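Let me give you the structure first, and then I'll get to my questions.
With one protein chain removed, the remaining protein chains of the complex are shown where they sit.
By written order: A and B. Residues from 1 in each chain.
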Amino acid sequence: MSEQPLIYARGLVKRFGEFTAVDGIDLEVAPGEAFGFLGPNGAGKSSTMRMISCVSLPTAGELRILGMDPSRDGTTIRGRLGVCPQLDNLDPDLSVRENLTTYARYFGIPRAVARRRAEELLDFVQLADRAGSKVEPLSGGMKRRLTIARAMVNDPDIVLLDEPTTGLDPQARHLLWERLFQLKRRGTTLVLTTHYMDEAEQLCDRLVVMDGGRIVAQGSPRSLIETYSTPEVVELRFGDERPADVLGKLDGVGERVDPLPDRLLVYAADGDAATAEVHRRGLTPSSVLVRRSTLEDVFLHLTGRTLVD
Amino acid sequence: MMTTMIVTRVSPARVGAVIGRNLGALRSGPSYWVVLVSGFFEPLFYLLSIGVGVGALVGELRVGGRSLPYATFVAPAMLAVAAMSGALAETTYNFFGKMKYQKTFDAILATPVRPFEIALGELSWAMIRGSLYTGMFVIVMVVLGLASPLWALAAFPATMLVGLAFGSIGMAISTLMRGWQDFDLMATGQFALFLFSGTFAPVGDYPAAMQVIIQVTPLYHAVELVRGLAIGDPSWGLLAHAAYLLAMVLGGLLFAARRLERVLCV
Partner (left out) sequence: MAPLTTQVTARSTLAVLERNLTLYRRLWRASVFSSFVLPVLFLVGIGLGVGSHVGAIAGVDYVSWIVPGVLASTAFQLAVGESTYFVLSDFRWVRAYHAMRATPVQPADMVCGWLLYVLFRAEIAVVVFLAVTALFGALRSPWALVTPLVCGLVTLAAAAPTMAFSASIDHDSYFALLFRFVLIPSTLFTGVFFPVEQLPVVVRPLAYLSPLWHGVELERAATLGTTPPWPVAAHLGYLLVFTGAGVAWAVHAFRKRLQD
């Protein structure tokens, strides 16, 4: 019974008129897992999330959330989910605390319990000192933390986060990641979408890479990197020469070379050795950077495009 | 000194550019057009309901020794109201939006255009809008037999003065507004003026204390001026009403320009 997936999808499709946003995907999310959808804007991540959160019905395919059918038991399922949408939809004229207690009432939580939950959650997201203030003057990071606290007010079985850190500054992102990591340690099942590979690497046990409405790869961040990339990557920049012109001179360097508009990526097991080979061939790049491989490289390899444009 | 400095720098071409921007915005969508034109119907509906509908219950009204059908009494007041609300709609809601939220004026002030030119441009635009309403309304009055064509024609310039006066005051008020919530307060004031400025009943009907208050407020003077001309009953007293409105124009305009200078050019 505990092995039953919380989210189960087979051949899931979402079409808007002529446009196919999600094109037949399969997935399973197990209890306690932190599961991610990685992909650029328009890959179909948000549409998938909206189907999982039971606010949009699939056009075709099978979907089971908590073992139930969204088209029939949407209300019951929503009662057991916590949703943190891409755009904050807090009530700007209510106080921070009222935003939580009001939302709790939508789940039928008694007033006293709602107040207690609100205090606990405000502590958790480090907003206890702002409990009485209005939402309007809060920073973007604070608002997002409040939205996450709100998503947890009904003690949900799954917390869904749609691009939780998009638009936040680096400090706010790290604080948010740290809180989400705490949630994960408590055993909360997290499902999130992101177009940041560092976010996916930090938070997700397992993820799927989406592109054009399809799943193009899946696995743990580490295994994806191992499968689709090399341990190291060398980034080469050449002053005046266009990367494509240099490409011919790099035949056989590393395992693979990808030209980008502004630089060349050399995939290699040993980055330093590859760099030495570049120099040995008489090439003089204006800058050289040897780094570990990331999901960005996986994505580039799978789709031929970078994640964040 | 300040006044001459502000005024001598004015360039008609730059004022024209501000008007042109509004014309451009007009082309941006059908909804603005329809909303703009529909403003004409508000005073017309009041004229038909209170002037004609309730007027049938009232019959004739004695004003200044003359006996008038009630609708003839109300129509010039609605004409003055049309001039007022046309000018105010443009110089308050729209002006405030451009100043505070759309940041239109910030963009304009990055060019050689100066605050006083913005004020003049916006006021001219408000006049164009207001005159559209009053022009149509004058025609309706003549068609319904509520004013003779010649006297209606004489009332038209008076409505322009009314529009200028309220437009200037509107801009001055806009520069003092803190947010949209203040507009509720303004709407309250505007509606009270609308009901009590001798629009639907002669001011002499009210208690003496109320009469004094009414005679201080601007719409009363606008109504008296427009009505005096429209019903063909001119007197030297109309000049006093006109002087009141002229003072509003000058005071409002200078105040608005100075406030704009302070709010936007810092």
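Convention: a residue touches a chain if its C-beta (ideal position, glycine included) is under 8 Å from a C-beta of that chain, and two chains touch if they have at least 3 such contacts.
The shown structure was predicted, so the numbers you read here are calculated from the model rather than taken from an experiment.
Residue B:46 is the one among B:46, B:220 or B:255 that touches the chain missing from this view. Listed by residue number, the positions of subunit A touching the unshown chain are 16, 50, 53, 55-56, 75-76, 78-79, 81, 83, 85, 87, 89-94, 98, 102-103, 105-108, 154. Panel shows subunit B; residues 31-32, 34-35, 38-39, 41-42, 45-46, 48-50, 53-54, 56-59, 61, 70, 181, 184-185, 187-188, 191-192, 195-196, 200-201, 205-206 of it touch the chain omitted from the view.
Note that in this section only the chains that are shown with their structure count from here on.
Subunit B has its Cα centroid 56 Å from the Cα centroid of subunit A.
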